[in-house]
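Heads up, one of the protein chains got dropped from this complex, but the rest are sitting where they should.
Per-chain residue numbering starts at 1, and chain names A, B and C are given in the order in which the chains are listed.
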Amino acid sequence: MIEPNNWGRWGPDDERGTLNLLTPEVVLAATRSVRQGRVVSLALPIRGSTSSPARLGVPHLPGRPLPQHFMSVDGGDYAAGTRPIGPGLCVCDDALVVSPHGTTTHLDALCHMWTGDQLYNGHAASRVRSYGATRCGIDKAGGIVTRGVFLDVAARLGVPHLDGGFRIGADHLEACGAQLRPGDAVVIRTGWPLVHESDPSSYAHPQPGLSYEAGLWLAERDVALVAMDNAAIAALDDHGRCTEPLEEDLHLLFLWRHGIHLLEMLWLEELHALAATDFLFTLAPLTIEGGTASPVNPLAVL
Amino acid sequence: MIEPNNWGRWGPDDERGTLNLLTPEVVLAATRSVRQGRVVSLALPIRGSTSSPARLGVPHLPGRPLPQHFMSVDGGDYAAGTRPIGPGLCVCDDALVVSPHGTTTHLDALCHMWTGDQLYNGHAASRVRSYGATRCGIDKAGGIVTRGVFLDVAARLGVPHLDGGFRIGADHLEACGAQLRPGDAVVIRTGWPLVHESDPSSYAHPQPGLSYEAGLWLAERDVALVAMDNAAIAALDDHGRCTEPLEEDLHLLFLWRHGIHLLEMLWLEELHALAATDFLFTLAPLTIEGGTASPVNPLAVL
Amino acid sequence: MIEPNNWGRWGPDDERGTLNLLTPEVVLAATRSVRQGRVVSLALPIRGSTSSPARLGVPHLPGRPLPQHFMSVDGGDYAAGTRPIGPGLCVCDDALVVSPHGTTTHLDALCHMWTGDQLYNGHAASRVRSYGATRCGIDKAGGIVTRGVFLDVAARLGVPHLDGGFRIGADHLEACGAQLRPGDAVVIRTGWPLVHESDPSSYAHPQPGLSYEAGLWLAERDVALVAMDNAAIAALDDHGRCTEPLEEDLHLLFLWRHGIHLLEMLWLEELHALAATDFLFTLAPLTIEGGTASPVNPLAVL
Partner (left out) sequence: MIEPNNWGRWGPDDERGTLNLLTPEVVLAATRSVRQGRVVSLALPIRGSTSSPARLGVPHLPGRPLPQHFMSVDGGDYAAGTRPIGPGLCVCDDALVVSPHGTTTHLDALCHMWTGDQLYNGHAASRVRSYGATRCGIDKAGGIVTRGVFLDVAARLGVPHLDGGFRIGADHLEACGAQLRPGDAVVIRTGWPLVHESDPSSYAHPQPGLSYEAGLWLAERDVALVAMDNAAIAALDDHGRCTEPLEEDLHLLFLWRHGIHLLEMLWLEELHALAATDFLFTLAPLTIEGGTASPVNPLAVL
């Protein structure tokens, strides 16, 4: 039986996980990280997978329901003879169907994983029902504005990307030379999305990821958020599985034991090209009531 | 025949609308607006409308397809006997179906409205097809980080909320006393969502909104974005219609003639309670390729 | 505590409800009901509710998620310049999002309603989970081919349609003069959809429906299926509610106590105009694994 170790750190009734850590001082200090006035998006594109002859072309895990994007009225309709509204207005409108996990850049809610009968902070797991999670849902994450610290492990190791199955150790993180502060958003680059660029069929697995000891090292530093450009934070083996035992599972470690949000499937190549170090990090998950995750577009303000 | 007047302001081939305005200087100056280190979300909740016995309970326009949120596995399943994954991991997962316009806080893409055969900047409207808009889609809006300026018109006029059908004049905006700078995100409060709190059936129409002359006044000031807490920027009459003639249509004025993004259906009551003036404004639309809008969670960092 | 009374009638392990009743003899006899060779559809249209300026225009209950129909490629795209596939083929493709209850002509699965901890035939209710119902789902209904018997109660009472709130009694059914046989599909006309034709806003409630004693009368006759043109079989009061006490609830009576499928929201005006009496009735619910219902297009072959 594994035990949670940071339940209650944020207060016994607090449903908002790490956000208590984001004090006014942390936020103010973060704004001082902006030096160039340059805004960089860390998100992959959300590409509808319907009847397009083109391949999906963006990283995703196999077997997941891919995003579907539909236009309910478009320019083609006007070309075909649809009359503009009233005085001459043309309008286009659309719909998105999205299951974020494994299909696009997304933030996991604290409710996304647990063991036993309780969610993070001891809320009953039975509160996660078909209407959504009334505890620890993504709507509880709030807006996250803090300092982002970029640990470009692939660059540090002198490779374009880490190898599939490679586990990042605490020493690799430490070797990046950053001084982490409580409340930081740690952004870790494996470079793995480059594999998708050169050979989409090699993307899904194996994948590099964090080792359990690297996870502990981050949790001890009281970071607010762990953000990576792989699909599952942990490494994936040749069959697409995380092979850590339950007591070393990285999702449980971060989400369930420590209330640390996880941000997955980032695109960090622009940060890499700019040799970014720290910056103002902003993340605004959609306020989906009871959601298990939100597709997001995290921004680094350098 | 109405004419666009700011096509090309951002460069003839630029698909990114106002963002050229968001120079490094604008971004750096915006970070200096943060004084308290307080993060405020300006988004309404996204509440799934499926079989819940509860009423939808959030502002929306009638006749629009409401968001649907589904759990594909949840705590109820485990309570009913579903076995955890492998070693004891429980997981919840979900899907969202959303048509942003009229149903939740969202940013309009520049392609959302046009007249004639051309989108903003002269791109052919026929490029907006069932696969999405290959010009002026929401994926082109990028991340927006700039100074936010709060014009609390309702407070200025000493009312809880403006009346349905009321049109805000340039003089009302000016009376708020803010000095607008090019690239600002202007956030205008009507207080109208309070009507939904007291009587949901009165929300849809009429609604207060901007007058055309107020729109011109904003466009002349080169703002990057106009953000409001009503549903259509313009006022709505008793039947839910904008009654401006084509040449004074506010969506055309902003999106099509000036390349100014529109952010609708905000929740501004917290900014009001805090008597906010200016702040760091961040907005990160989802990178939906070819999307006509994105649900968003705009943040004000006071 | 109410008791099921026909569990086991179809065999203790039978998941297929009434179908045992549909013996070869019943099916063969049903084919002999065809006299004219005329095929009549009993379904309402399924109309996508997205951004069309047109009103939905088809009967539905308020608060239900309406069907959404999207074209993922269409003729408008080709008009706008999309190139045909390879040698000159044009194709259109689409998607449907549908929640059948209350939105269109549909067949309820036996799992749709229950009381206590057990579904029809004593299956554990906990087998109905996020992946669907592994017992009594709509995929278990199979294809239904039997004799249809038309009880045009509105015509019998000499009115265009029954009044909202009116409860059909056993005597009204009996007065229609039909000799019911075990395994028959009983098709009962209230005429209520005509109200939608003249005033859509009056459709939802109140509605006429069956009384409990009429329900008992039907159950005693071992019918295979009860089919009606109202939205809930039972009558609805001014607030859209069925007001029968639990022990007289018509959904429980038919689905749960007797394993009799319910078919709702039919269009019976063509049968009425033809003064139909009995006919070959065919119903082919989609094989949605674990579904709670299926949209259907029931056919009467006169």
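Keep this in mind: a contact is a pair of C-beta atoms (placed from the backbone, for glycine too) under 8 Å apart; a residue touches a chain by one contact, two chains touch by 3 or more.
The structure presented is a predicted model; accordingly, all values stated were derived computationally and were not measured.
Chemist: Check the options C:L21, C:L61 or C:V128 and report the residue that touches the missing chain.
Modeler: Of the listed residues, the one touching the omitted chain is C:V128.
Chemist: Which residue among B:A79, B:L216 or B:L274 touches the omitted chain?
Modeler: Looking across B:A79, B:L216 or B:L274, the contact with the absent chain belongs to B:A79.
Chemist: Among A:T23, A:Q36 or A:T82, which one is in touch with the chain left out?
Modeler: Per the contact definition at the top, the residue touching the missing chain is A:T82.
Chemist: Need a quick check: the contact residues on chain A for the chain that isn't drawn.
Modeler: 49-51, 55-56, 63-66, 68, 71-74, 76-77, 79-82, 97, 99, 101, 126-131
Chemist: Please give every residue of chain B in contact with the chain that is not shown.
Modeler: 50-53, 68, 70-82, 85, 91, 93, 95, 97, 130
Chemist: Considering the whole complex, not just the chains shown, which residues of chain C touch the missing one?
Modeler: Output for chain C: 22-28, 31-32, 34, 36-41, 43-48, 50, 52, 65, 69-72, 74-76, 78-79, 84, 86-99, 101, 105, 111-116, 124-133, 139, 142-145, 245-246, 249, 251-252, 280, 282-293, 295-299, 301.
Definition applied: only the chains that are shown with their structure count from here on.
Chemist: Quick one: which chain's Cα centre is the longest way from chain B's?
Modeler: The chain lying farthest from chain B is C.
Chemist: Over half shared or under half: which fits the residue numbers at the contact of copies chain A and chain C, same or different?
Modeler: Mostly same residues: over half of the interface numbers shared.
Chemist: Between what two chains do the most C-beta pairs come into contact?
Modeler: Answer by contact count: the chains A-B.
Chemist: Just curious, how far off is chain C from chain B if you go by their C-alpha centres, in Å?
Modeler: Using C-alpha averages as centres, the distance is 42 Å.
Chemist: Round to the nearest whole Å and give the separation of the Cα centres of chain A and chain B.
Modeler: 24
Chemist: Taking the mean of the C-alpha atoms as each chain's centre, how many Å separate chain A from chain C?
Modeler: Roughly 44 Å separates the two chain centres.
Chemist: Multi-chain contacts in chain A: which residues touch at least two other chains?
Modeler: 50, 52, 70-72, 74-76, 78-79, 91, 93, 95, 97, 130
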